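Heads up, one of the protein chains got dropped from this complex, but the rest are sitting where they should.
Entry: chain A
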Amino acid sequence: MAAAAELTLLEKCLGLSKGNKYSAQGERQIPVLQTNNGPSLTGLTTIAAHLVQQASKEYLLGSTAEEKAVVQQWLEYRVTQVDGHSNKDEICTVLKDLNSYLEDKVYLTGYNFTLADILLYYGLHRFIETSHQSRDN
């Protein structure tokens, strides 16, 4: 899923009514958001966190210092580990690690649903989708 489509989906999910327009920068098509009252914002997780604030749902970024740091850690994980790898072995490692991390948890921060869960879900969707298909085949 292209980053712009993902952000549009997130906007809907957050209940933001007016859709933003995103441009893409560089070879990796990093999303850019031109905000009305400030400089543009670049990067998927940066824009996502901005949208969460726009929707006044700051709790999705974590409530305590620990939660906030954990959320950002997994957002970074999403753009560096999940997006950064395309080779099968590496993706397997990512899935294995996540599985063992989540063994005793409901969500990435423990018991609270956050932006990290949303973006990681979007990011993993493509792998899990294809692995289902290949199993069906």
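Worth pointing out:
The working rule: contacts are C-beta pairs under 8 Å (C-beta built on N, C-alpha and C of every residue); 3 or more make two chains touch, one makes a residue touch a chain; residues count from 1.
Note that contacts and distances are computed from a predicted model.
In the listed set "Aminomethyltransferase", "Methionine--tRNA ligase, cytoplasmic", "Amidohydrolase-related domain-containing protein" or "Nucleolar GTP-binding protein 1", the entry agreeing with the UniProt name of the missing subunit chain is "Methionine--tRNA ligase, cytoplasmic". Checked against the full complex, the candidates A:69, A:106 or A:128 give a single residue touching the omitted chain, namely A:69. Only one of A:22, A:77 or A:122 touches the chain withheld from this view, namely A:77. Chain A meets the missing chain through residues 25-28, 30, 34, 38, 40-46, 49-50, 61, 65-66, 68-70, 72-73, 75-77, 79-80, 84, 93, 96-97, 100-101, 103, 110.
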